[in-house]
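Removed from the display is one protein chain of the complex; every other protein chain stays in position.
Chain naming follows the written order as A, B and C, and within any one chain the residues start at number 1.
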Amino acid sequence: MWLRVSFDLVFDIEIPTPFILMLRPRSGAQQWVARESYKIEPNIQAYEYTDAFGNLCQRVIAPSGLFSIQTEAEIKTATYVDEAPDAPFVEIQNLPDTVLSYLLPSRFCESDRFSDLANAITANALPGYNQVVAIESWLCNTISYIPGSSDYAISAIEVNNKQCGVCRDLAHLGIALCRSLSIPARLVVGYLHNLEPMDMHAWFEAFVGGRWYIFDATQSGKKGGYVSIGYGRDAADVPLFNQYGPAVYPIKHLVKVEQIAKEN
Amino acid sequence: MWLRVSFDLVFDIEIPTPFILMLRPRSGAQQWVARESYKIEPNIQAYEYTDAFGNLCQRVIAPSGLFSIQTEAEIKTATYVDEAPDAPFVEIQNLPDTVLSYLLPSRFCESDRFSDLANAITANALPGYNQVVAIESWLCNTISYIPGSSDYAISAIEVNNKQCGVCRDLAHLGIALCRSLSIPARLVVGYLHNLEPMDMHAWFEAFVGGRWYIFDATQSGKKGGYVSIGYGRDAADVPLFNQYGPAVYPIKHLVKVEQIAKEN
Amino acid sequence: MWLRVSFDLVFDIEIPTPFILMLRPRSGAQQWVARESYKIEPNIQAYEYTDAFGNLCQRVIAPSGLFSIQTEAEIKTATYVDEAPDAPFVEIQNLPDTVLSYLLPSRFCESDRFSDLANAITANALPGYNQVVAIESWLCNTISYIPGSSDYAISAIEVNNKQCGVCRDLAHLGIALCRSLSIPARLVVGYLHNLEPMDMHAWFEAFVGGRWYIFDATQSGKKGGYVSIGYGRDAADVPLFNQYGPAVYPIKHLVKVEQIAKEN
Partner (left out) sequence: MWLRVSFDLVFDIEIPTPFILMLRPRSGAQQWVARESYKIEPNIQAYEYTDAFGNLCQRVIAPSGLFSIQTEAEIKTATYVDEAPDAPFVEIQNLPDTVLSYLLPSRFCESDRFSDLANAITANALPGYNQVVAIESWLCNTISYIPGSSDYAISAIEVNNKQCGVCRDLAHLGIALCRSLSIPARLVVGYLHNLEPMDMHAWFEAFVGGRWYIFDATQSGKKGGYVSIGYGRDAADVPLFNQYGPAVYPIKHLVKVEQIAKEN
């Protein structure tokens, strides 16, 4: 399916403020960017680099006054998420080198403390894809998904204590559980078609059966429409924006995702 | 200045043919991509990766029949090329690691065979930027620039023998001469505003005084309007397209560059 | 100074167990490896790769029975640690791309929660090197260094609550405090000459004045003799060994560091 996604972000800046933005989707194995625009006002010098995860990041210094960023893209992505029941657990010795870092605990995914819970949740599941499905179901049934319920990122331990959270929180707990079973897992931030209420979204991917699969405990069914902007070990690695100096907050933050017709 | 650049490429394919394309400009230290589109017809699966030089490359298999690629971008680039008279030669021990490979000879730049000529050309120049200016002037005065005069890439030795060439040929000879003086040099392919006749263009950059500077023996003055698509050691590394199997040639190849007004 | 360092590690393995080891020091800006050996018994297939931080990692599957690793190296390192009083804070916009990830919070360094404490500790310090010195002094005076007091890694928040810790814990808290001031900081694991009691060691580096400087709140003075094995955002990234499957513990773990004479 083809989606037109857009993000409109405005700040009112008091003193010149360095930003690192991560707002540019890339073409990759799961999506194709056919058209993309990225407008910064006022028109300041921006510099782009690629981080260690392959994400495109933009460095700017926002001057005082209104500072706005408008990004828009037309992207082809899958209508349904790939499924692979019974896809096997990948033995550690067979994991690609580049996947190994997704086994390590990280800021918001303290996988070193979730071994017992993960084993309990997946006790009856075949090692691999089915374990992740069990984790996803458990999240869905146990942790209340309350969009907008958290202002800042909390960790998997905190999510598990609160038993509720935003999309990012459910994903963090899912990742921590996967990694504690030696299944590589990573956070993805991006857009999702028909998300309610519409906003930026976060989900997770797990590496089983030799590739990454999408999991999202906040959605039912296996509908697709996912557009990724950034990949990382957790939310610490994939901020839509990091801003340094006195805190500033968006005065506008508008996300849109609509399906479009393409002649092909 | 803001430029709108576009490239329209059509092939008539007989049998399914794998292509590797390099047609997507990136934001970087010298340019900012504000808007970009990339359309492939028919609508086939495309996969993008980043090569060792940081270029974005697209892999596709063109089916038989008409195969077209249309790319367009709006890009901010410098109105005048930076100059730095007397900028010093960078001692080998002070070159960044990542720049060292641009000292090595390469397919079309046999720098291991140009030491005498380079020394003769730059005999009266201060080491560094001024040496490259001397090389650029020598190319301009010695090698006739004849757009369209060559169908396939020839090497610096062959260019020097023929004493004429296309933009790429002059750049290759310039690079070979720079490297033979231990000045890192690389080929850039991309667009140039007001190029006559309009087409894709190639020029070179040399690393002196701690950064890369643009040089182009096919143009007079230091007018800017350069939009880079790919960087490499020479043309072997930065093909706009590489196609495998029986040779195919574009039946349409249309390049446009126009200046546009932007509110900022 | 020249050091001979060695590490002797033996496990008694019940079932074949995949390991990822990080035991091979590399030559770099701060040390030169002149001689190195790495012996694994029994003699199994080992495969080495470089992780995203540049560390050399070895992948093996340990068979059941005794599994031993002996590494030894002769390395030149500085006799005194470099100091740079008043070296300035590096503005975010001037940090190299590759350093930016060391500003992010990580598993054991929740820098997103330490802003008030860091500001209090460094209230009277010039931004940059002096801030890190203030943090190092505060750690030294506030957090009791108790070698061997912790079996597994705890996070900066937990360390601050306990007010005591092993070398790694003090380093984690120091890193969290630096990052909360937008000073890049990273964990280093390796050897230290004359460490009491001798064992593997951990310290941290902060990026101020345009380069990395060593800090170690567990040691007084600025004695050198540091040999690094791995760099990372925190201990999660630089395990000496990661083992998958049922837990196994070393039955021997012997670290030696001795100064040696070299004719040069």
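General remarks:
The rule is short, and it goes like this: contacts are C-beta pairs under 8 Å (C-beta built on N, C-alpha and C of every residue); 3 or more make two chains touch, one makes a residue touch a chain.
Predicted model, so just to flag it, every value in this text is computed and none were measured.
Considering the complete complex, the chain that is not shown touches B, C.
Within the set B:Ser101, B:Ser149 or B:Gln259, the residue that contacts the chain not displayed is B:Ser101. Of the listed residues C:Pro16, C:Pro42 or C:Gly65, the one in contact with the hidden chain in the full complex is C:Pro42. As for the chain not pictured, it touches chain C at residues 26-29, 32-43, 45-48, 50, 54, 56, 58, 74, 76, 262-264.
Counting over the whole complex, chain B has residues 18, 20, 49, 51-52, 57, 59, 61, 91-93, 97, 100-101, 103-107, 109-110, 112, 152-153, 182, 236-237, 242, 244-245 touching the chain that is not drawn.
The criterion applied here is as follows: only the chains that are shown with their structure count from here on.
Distance from chain A peaks, on a Cα-centroid basis, for B.
Annotation: 36 Å between the Cα-based centres of chain A and chain B. Multi-chain contact residues of chain C, defined as those touching 2 or more other chains: none present.
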